[in-house]
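The complex appears here without one of its protein chains, the remainder shown in place.
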Amino acid sequence: MTQPPFVSIEQLSVDFRTRNGIVRALDKVELSIKKGETLGIVGESGSGKSVTAYTLIGLLDAAGRVAGGSAMFDGMTMTGASESQLRDLRGREISMIFQNPRGALNPIRPVGKQIEDVLLRHARASRQNARAKAIEMLQQVRIVEPEKRYWSFPFELSGGMCQRVMIAIALACDPRLLIADEPTTGLDVTTQKATMDLIRDLTRERNMAVILITHDLGMAAAYADRIIVMQQGQVVETADVKTLFTRPAHDYTKKLIAASPGPYSELDDLTAVTNGPADAKRPRRVSAADPGQQAAAAANKFLLEVIDLVKEYPHRQKQGWQWPWSKPDDADSGFRAVDGISFQIKRGESLGLVGESGCGKSTTSSIIARLLDPTSGDIIFNGQNLTTFRADQFAHQPQRSLIQMVFQDPTESLNPRYTALDAIAEPLKRLKKITAATEIKQRVEKMADLVGLPQHLLTRFPHQLSGGQKARVGIARAIAVDPLLLILDEPTSALDVSVQAVVLQLLDQLKTELGMSYLFVSHDLNVVRLLCERVIVMNRGKIVEQGLADEVLRNPKQEYTRILVDSIPHFEPDNL
Amino acid sequence: MKRFLNHFFYVMSENPVTVFAFSLFILIILTALFGPWLAPYDPLATQAANALQPPSLQHWFGTDHLGRDVFSRVIVATRLDLGIALSAVALSFFIGSALGSAAGFWGGWTDRIIGRLSDTIMAFPLFVLAMGIVSALGNSVENIIYATAIINLPFYARVARAETNVRRNAGYVMAARLSGSSDLRILATQVFPNCLPPMMVQISLNMGWAILNAAGLSFIGLGVRPPDAEWGIMVAEGATYIVSGEWWLALFPGAALMLAVFCFNLIGDGLRDLVDPLRRT
Partner (left out) sequence: MPDQLLQIGRRLLQAVPSVIGIVIISFALTRALPGDPAVYFAGAMADEESIAEVRQALGLDRSLVEQFFIYVSNLLQGDLGLSLNTGLPVLEELLTRLPASLELTFTGLGLAVLIAVPLGMLAATRPGSWIDHLCRVLVTAGVSLPTFFTGLFLIYIFYFLLGWAPSPLGRLDILYLPPPHVTGFYLIDSLLAGDSETFWAALRQLVLPAFTLGLFALAPIARMTRASMLSALGSEYVRTARANGLSHRKVLFTYAFRNAALPLLTTLGMVFSFLLGANVLVEKVFAWPGIGLFAIEALVASDYAAVQGFVLSMALLFVVVNLMIDLLLTLIDPRVSMSD
């Protein structure tokens, strides 16, 4: 007799009631997990990967309904179980950790108490020893001073610490299956790795099965044994990691793998599957840094020169009570978001600005875009010192059109009441002083062609456009006034990988065609590398390392850069 | 516009209550506009012989202690009640939203001064403050309007401030800066239009409250003077007769008042759905 699989989902279909009628979120999903195995479920947003997990533990929201098939856990049918049966299983046999750990913890209950709640609920502790056990759990997830942290509230802990607490809660009752739903989204890259390593170590020790839900193929490759790829509610491919990466069977998988930038991938590789084999590669941009060309560039003046830039914010109010008129001590005069950085960008060059959140990279880019005033320092752009103008007056300067910016979130950066045409036309009207409606329309249509936005979409409002289309509108708006420098502030971080690939290629192509310089701000070295010849790595407002992109990525000189590079999970065939 | 109408009809078909509220709203507006021509009797004509008659075919809502036709008085009063509320809300909307969006957009000192001002008004129980203002400025209809406007001011200022504040660093505002727009232009063309929908909801919910406030003030004898027809004062006049069983004097004006307020509240809820289906509570 063959033993039934530990977890098996068969022909599972789930429907959701929405305003536009019933939508099928899962369509005949099949999967199984063995004891102690880690299964990665990978897919882009809306692929149904989370719904699968929620259905398994019976946490579908009210609008969702199982339309067919079944989910079994250790011989028990989960899809037909009563709420009280499921409640007994949750936390004890199956537990779950979520993205955005700070939001996932009760904000007004000490974290230790929250661990206790689970222990007491599943009778893993008595009132007498619950606290001791909770503290022990905190210790196991490597939280220092667990006795003190027991009384902490989530808002007093960092995101990474909160995720550790979540892990402690999830593992408190020694469950046999852990579902991790995008467990590192929203955490800093270096924290991501530590968190994932912790999850791997703890679950291995306990021989637990893990379902790792992620949009990041690299992450699944690094931590899963087997991967399921989902697309639009269906499982398109199931394979072990090595097979999946070396011999992907399904076109969608191939596309995803190609689109995920790794340390060695080229820009053309990203869409190689859709556009055919990338044998006719364009010359690598590294050539821009050829000695010959470098000499030529040096003859030309720098487009942008940033000298000793500092941005200081007044110190946050001190903890505890103080007199309203008392001033903060002069000793700690303020928090330096940007702490004396200098760099240059040559004409036609692309520079990457890389670092974790809070390192000052976005502040730097806002100052260069003249949306923010620096505390001190100079910005020499096109031979002129821009810091002589105040940020709120810069809008009226002729240089305004020469520095433009593409924003992080394409949705948030478009006015919901403006059509795509209005949005692209706005800078033309204000900066180019074009008033004739026909001329504006002509110009906008030209821009749309340039960024590959079909002209019939120009009359649409942002909510009627897809993420990729919105990104194109944002780019068209920025390049409409012929800037010399385009600042890209994490332009692809809100996009799915396949869209990211296309947008990156578009940006590269525009650069060549229009001869702009880029300042590309990102947390992801692998992405920056694709577009930029040179990178600057920032940490705590200072420049840690700079150099040629490939050089820095493959051969980091500084410890911090090395950690940053190592933290980005990716598929490494040699490690298997 | 067409898109808006489609959405409007969609929300309407979803929610029959809103349809009812909008029809009622139109009815109230028509009554306010054409009240004097609709009323069957002169609302001020006394007829001592006919005093305190219960509702009948001649006098649908009965007659009051001076023999005046209650139905006519209720109809005619619509204009005055609505007029007071509308002027008060309009005043506080214009001043409040201007102050509030300035505070939310520029922050800093502007924000602190305006915030302190609205906090101070809010530190009073508002109806009580209105009583104080009317007693200080003098007992007249205009002063009822000013008092109601002042006590509503902080609500508009707060909504406008909050809505502007969340948008002032939105990507599209940054983009407008990069497009060479000045602060004032950004506030007027990018930020404020996006704040309007939530403000509309506030206006509608506030209208009901403003009507109640004005009626409450005249109920305790402020503002409108006796022979004039106004719902609050009619209820006050009828109150004396409740204990002896002449219920119609107070019921009909009170019911009219209630219906009007109810209508504005329903529209407020409906608008909320129209504006933002997600915020539906």
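Labels A and B are assigned to the chains in the order they are written; within every chain, residues are numbered from 1.
Here, a residue touches a chain if its C-beta (ideal position, glycine included) is under 8 Å from a C-beta of that chain, and two chains touch if they have at least 3 such contacts.
Since this is a predicted model, take the numbers as computed values, not measurements.
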item	value
Options B:99, B:212 or B:229, residue touching the unrepresented chain	B:212
Candidates A:38, A:79 or A:95 - the one touching the absent chain	A:95
Touch criterion as defined above, residue of A:107, A:314, A:383 or A:398 at the omitted chain	A:107
Contact partner of the left-out chain, one of B:102, B:229 or B:261	B:261
Hidden-chain contact residue, picked from the options B:64, B:163 or B:269	B:269
Listed residues A:14, A:33, A:57 or A:187, member touching the removed chain	A:57
Missing-partner contacts on chain A, residue numbers	57, 59, 62, 86-92, 95-96, 98, 100, 103-109, 117-118, 121-122, 153, 155-156, 166, 169-170, 317, 319-321, 324
Contact footprint on chain B, counting only the chain that is left out	116, 119-133, 135-138, 208-209, 212, 215-216, 219-222, 232, 235-236, 238-239, 242-245, 247, 250-251, 254, 257-258, 261-262, 265-266, 269, 281
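One rule holds in what follows: only the chains that are shown with their structure count from here on.
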item	value
Length of the line joining the C-alpha centres of chain A and chain B, rounded to whole Å	47
Chain A residues touching chain B - in the complex, by the definition given at the top	19, 369, 371, 392, 395-396, 400-401, 403-405, 407-409, 412-418, 423, 426-427, 430-431, 461, 474, 477-478, 481
Chain B residues within the chain A interface of the complex	3, 170-172, 174-183, 190, 193-194, 277
